[in-house]
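Supplied in structure tokens, the structure appears directly below.
Other chains dropped; remaining ones untouched in position.
Labels run A and B following the written order; every chain starts at residue 1.
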């Protein structure tokens, strides 16, 4: 089988993290996986939800949205409909759970960070791109607190990356664009952690925090599941290396804000 | 490790399907896994959503709710809050996707079946119990159409069953009650299909339609994932056998309705 864009089955789309694409939020990254582009910003609130006060711990949450013009067929604006769709709610819960798994809430202290993932252009894999970009935005926002002396250390103990895998026409493939995603028999999203080593680089084995596989028309066997997770693992190692390369450099100081 | 209720790690809680617990909806089952009890009803609408008209195909959807008194701490009623929670939306999407995977929509024809899963008592595993009970309610509603001559054959080509597995104190366990679920390091829901054989009994190998694993505090390795899926598979074979035993008998005729 050849893929529509000519990639090998285990090959990622071109991937980039454009740091500080905007400059208002404490962290801001425009992440691209091929034509999928998501603007991820991290905003820090020096307060936590009421039920966490006096716990000494912080919280990380996430919100997700598709811009109406992100797709060839316009997507109705949820603010206008007055309601987030079930899909949106599911995705933002996944993003938040994934990022929280990478963060030491005691080191964070009583602060809440909101990671907003707004999809500027959608071509498959928007939720996993949001996690990958959201991680870098979250890192930068927290690192700026470290630089400012407000945090002793960056609370992120692990890299957090995510990717989709699936079975298309009977073949397991990595990082599906819309055209593959819409015809896949099995669709799976995998989120992985890798520890941040002493030198700031990933170290140790990969561990999973989310595995969400859904059959669309063809159920899958245990060995297919294993193949898919293995395929994901390969892509995720590449992604976490790319995240590490970006954050090896500290985030640039922000101009004095308004 | 011993489990709070003394079960073996790979042992299900006492399981029962109380058929026709109510008699108004076309299918009705009260399913119990230990103290978890869910009333599942299947209602048939001789119409499909607008976007499916003239497709010759049917649709299966699901709704889920916890009764406010289902838990020791009262759960706010979503109708009163005017909004379903993210958790509810996620669960009912899972139930619906799972049941649809077992159903041949062309055989169903242009009808919509709504499977309502209302949790009367919650002690862990309510979403997987809903799928198991919802399958039987859906079967009975459709079988009554077969008996009435409105359908040539039951559109369900496979049994659909679901169970939770998890890692508690480092041990993989099957079918977690609330007390285990609330402290599990890893929590996974697995949904399986088995073909309905010529004799109405399950046959052939198990295939998966949903695998949703989430780390809560401890990420998991590929081999742990495999162990958990294997543990689920064992329980699911037992559950589908129990479903098969129930439906071996055709549903009782309904009294003439109001």
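Keep in mind that, in the parts below, a residue touches a chain if its C-beta (ideal position, glycine included) is under 8 Å from a C-beta of that chain, and two chains touch if they have at least 3 such contacts.
On a predicted model such as this, the values are computed, not experimentally measured, just so you know.
Peer 1: Counting all identical protein chains, and not just the 2 shown, how many does the complete complex contain?
Peer 2: Across the complete structure, the repeated chain appears 6 times.
Note that only the chains that are shown with their structure count from here on.
Peer 1: Please tell me the distance, in whole Å, between the geometric centres of subunit A and subunit B computed from their C-alpha atoms.
Peer 2: Centres of subunit A and subunit B (C-alpha means) sit 30 Å apart.
Peer 1: Hey, which residues of subunit B end up touching subunit A in the complex?
Peer 2: 86, 89-90, 92-93, 97, 101, 188, 192-193, 205, 207-215, 219-222, 225-226, 229-230, 233
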